[in-house]
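One protein chain omitted, others in place.
Right, chain A next:
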Amino acid sequence: MITLTDFLIVSAALFCIGLYMTVSKRNAIQILIGIELILNAAILNLVAFGKYDKVNNSGQIFALFAIVLAAATTAVALAIILNVYRRYKTIDPNDITKLRD
């Protein structure tokens, strides 16, 4: 039997890898991938705990909501990244230091 603790450890590891990517990468797309990893770790936790709620399915339904939210975030974030690239010709967050005017 797979216990809850196993799932929690896997999702903790994924969360920390995502955190490392978000903090250290110098490319906006890779930072986005790190954020997706963090979201997936959260979804794994929701799904693992949702196993113990057969009547209301709260865990699984909120996992679905989290997936939809992730899709919405990615669409907006990629639109922003493309705009930033058009203006600055780079997507390194360290180089983007100027305001519009």
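Heads up, the rule we're going with is that a residue touches a chain if its C-beta (ideal position, glycine included) is under 8 Å from a C-beta of that chain, and two chains touch if they have at least 3 such contacts; residues count from 1.
In the analysis below, contacts and distances are computed from a predicted model.
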Of "NADH-quinone oxidoreductase subunit J", "GntR family transcriptional regulator", "Sarcosine oxidase subunit alpha family protein" or "ABC-2 type transport system permease protein", the UniProt protein name belonging to the chain not shown is "NADH-quinone oxidoreductase subunit J"
Touch rule applied to chain A and the missing chain gives residues 1-10, 12-21, 23-24, 26-27, 29-30, 32-34, 36-37, 40, 43-44, 47-65, 67-76, 78-83, 85, 89-92
